[in-house]
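Below is one structure, written out as C-alpha cells; the observations come after it.
One chain of protein is taken out of this complex; the other chains stay put.
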C-alpha cells in the first residue's frame, strides 16, 4: 500500500487527524493502527478488557481519562501501581498536584517541603492529610482480605466521582495492584499494623483473576507504560489455553535493554500470552500524548 | 497552578484535545505549550520562521504537511537533509513509498530489490528513474552555484504541487541542505561530474542566510528531529547580536548522550543561540505524531 | 577541571581503563564516578548496602555477579523482581537459558515451544520442571509467612552455589520482592493454594526493613534498572529521619517520561529519599555492560 501523506486542515477533529495519519508509517501509522484495534476491542462485547496503568499517569493529569473509561464500561479489569492509587486518593480528598518545572533545584525544593515528580510539584504536607484519611479508612478494615478487596474498600470510602478507585468500586471493576507495598499505601499499612492486625494475602486475588481469564471468550489489553501491570496482565493468560486477542502498548521503553517493559508484543507471542492471530501494536511515544489522542479518536463517530 | 486533568469528549476537535492537555504535565503539557508557542510564532509577522527537518519524515508521510506549511507562508527558511529531498523528488515523479513492516527479513528484501526504511519499503528500481530524472535536470545546470541554488533549480523542474522542493521554489523559500553529498543526490552529482563540470561551493549560501539573520526583527524555529538541520539553524544566529525568540523541538533524542540532537534548548541559551527570554519547549515524542498534532491544533480557531 | 582525554594501552586492566575515563565527560565520566562512589560505599563498614535488581538480568547472564556480591558481603538487602528469582531457580535446577537472536519469528518460536526474552531463548519445558521443583518446595511451607520468609525458604532448598536465593539464604541477606505474584512464582502459588492453605502477608516484611533503616548509621544503594526495586528501596527511608548517603543507578530509562524508573536521583532528594549531601550518579547505559565494568573496577587494587 503506498504511503498516503498526511494533510492538515483547519479545525480538524481528532478523528480526521488520525484518519489522515492512517496512510503514514512510523509512529503516525502506529497511532492510527492503535485506534483501529482499540475501537474494535471496545466494541467487541464478548471481549474482556484489561487496562494496565504504569508510570506517574495520575500526577501527569491522566486520572479522569482512566476513571471515565471505567465509568463507560471500557475497562473490565484494571491493573496499576501503588503510586497511581496514592495520587488518586490524594486528589480525591481535594488536594492538588501542581505544574512545576523539571529543571528545579531539588535541595531547595526539599527545604520548601515540595516533592518533585518530573515537572509536577507536590507539597509534602499532602501526605499528612493522606495519612489521616487512609488511617481512618483502615480503621474499619476487616483483618483478612486480598489486595483487590483492600482497594475496593478504599474506593468505597472515597467521595470523588473522578477518582479511579471510586469509579472502579462503583462499577464493580476489580483493581489489581501487585506491588501495593511499594507505595505510600504500603508505608501506611506498616504504620497501621503497629497497632492493629491486618493480613493481606499476596496471592489471594489471583484466583478470581485467572477464573475470569478462563471464562473470557476473548480478551484485550491497553497497556500504558510497562512495568508490573504489563507483565501481570499478560501472564494471567499463561495458565489458560487462551491468549490475548487484542493488545496495544503505549510506551517510551525500548526492546534493546531486554527488560519486559520495552519488550515487543511479538515477544509475548512466543510465550503464548498474545495470540498468533491477535492484532497488536506498540506506539513508541509519550503515553500522556498518545493515550488521550487514541481515546479521543476511538470515541468519535466514523468520518462520513 | 494545579494540574487540570484531561477529559475526552465525543467528536472532539484537535484544538479541544490540546486545550484539554494544557493543564497536564509531562509530554501532554509540553504539546500544549508547543502549540501555544507555535501559534504565536506563526502569527508574529515580524518573525523569520525557520523549519528544520531531519529524520526520514518524507518516507513516513510528512511530506504534504511540510509543503503545505511552505505554501501557507509558515516557513521562511527550510533546512533539511539530503535524504528527505531525495524522497521528495522520488514522489514528485509519481513513484511511491510503500507501507511495509519493520520486522522484515532484510536479506530476502535485498533479493526482492526492496530497500527498507524502518516500516517503509522502497523498490530499488525507483532509483533508476530517480537517476534519469536528476541527470536530466542536472543537464541544464550552470557550472557554478550554491547548494540552495542547486536545490532551487531542481525545485523549478519538478511538476508536483505537493513537492517540498517545488513549493519552496514557487514560494521563494530558500532550502538549505548542508550535507547534500550525504544522499543519493550526492551520488548522482558524482556521476554527473564524471562527464561535465559542476562546482557547488559548500560555503556560498551561508552569506545569504546570515544576512537574513541580521535583518530579522525576531526569529523562531520549529525543529523536527535534530541532526545537521538543528545545529545549522541555531548556529546561524551566533555571528549576529541576536538569538532565537521562539524555539520548538520535536524529537525522541535524549540529552544524556551529550550529542547536539538530544541537547536541551536551554543548553542553546548558554551559547546565545536561543535568547534568555525566548519561549522554548522540547516535546520528547515521535515527531510523526506530534508534528501533525501541533500543526492541526495551531491551524484551528480559538475554542469558544 | 580540564577534560583529560582517555588513552588506551595494550593489555589494560579494567581499573586502568576506568582511571583513564575519569577525566572524561558524558557516560565515561559517570562510570568513573560510579566506581568511585561504589568503592567508598562498599568499604564503608557502617553503611547498610541495598541492591536493587530489575530487568531480565538473570536471563542475560548477570546471575553470578549478584550471587558473588552477596557472598562477598557487598549486599545487605536485596530487592528484586519475581522474574529474576524465577530464572535464578530455573538455573539452580540445572536448566539453562540459551543465546538466541532478537530478530526471531515469534510465532515459529511458539510452535517450537521456545519462549523469547529479547535475544535469550528459554525452552517452555523448563517451566514443567520449575513447577515440579517449586511445588515440592512449597509442600513443606508453613501456612503463614512473609514474602522474605517465603524466599528464604525457597533459597534454603536450592542446591546451587551460584544461586542468588541460595547465596542470600546462606549469608542471611533478606530478599524483598514486592510484586512476587507478578511472576511464575505467583502462578505456582495460585496452583498450590487450590489444594493447600497458604497465606503470605503483603505487608509483613516491611517492619523488618524499616527497622533496619532506623538502625543503619549510613546507607547506600546500587540500583540496576528501575522499576519496583528502585522505588521500594528509596521509599524505605521515607519514614525515618535518614536518607541514602550513596546512590548509584544503572539504567537506560530516561527522565522525560516522568516515570520513577527514569527519574533522576536528584528528584529523590526533593523527597528526602537521597540526602542533600549524598554522593549519587546515574549511568545511562546498558546495565549488562556497566554492572560488570563497575564491579570489576571496584574490585581492583589501586593503580600504583
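Letters A, B and C mark the chains in the order given here, with residues in each chain numbered from 1 onward.
Throughout what follows, contacts are C-beta pairs under 8 Å (C-beta built on N, C-alpha and C of every residue); 3 or more make two chains touch, one makes a residue touch a chain.
Note that the coordinates shown come from a computational prediction; the quantities given were computed from them, not determined experimentally.
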Identified contact with the non-displayed chain, of B:83, B:137 or B:154: B:83
Listed residues B:47, B:90, B:158 or B:228, member touching the removed chain: B:228
Sole contact to the chain not displayed, among C:24, C:107, C:171 or C:191: C:24
Sites on chain B contacted by the missing partner chain, in the whole complex: 54-56, 59-60, 83, 102, 104, 106-107, 109-110, 114-120, 147, 178-184, 186-187, 189-191, 193-194, 198-203, 206-207, 210, 225, 227-228, 231-232, 235, 238-239, 252-261, 263, 266-272, 276, 286-288
Missing-partner contacts on chain A, residue numbers: 25-27, 103, 254, 256-258, 284
Contacts of chain C with the absent chain, listed as residue ranges: 1-15, 17, 20-21, 23-29, 31, 56, 59-65, 68, 91, 96-99, 103, 118-120, 162, 252, 266, 283-290, 292-293, 295-296, 299-301
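Assume only the chains that are shown with their structure count from here on.
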Contact-graph separation of chain B and chain C, given in steps at minimum: 1
Centre-to-centre distance between chain C and chain B (centres being mean Cα positions), rounded to whole Å: 43
Distance from the mean Cα position of chain C to that of chain A, given in whole angstrom: 25
Cα-centroid distance, chain A relative to chain B, in whole angstrom: 35
Multi-chain contact residues (two or more partners), chain A: 56, 59-60, 117-120, 252, 266, 286-288
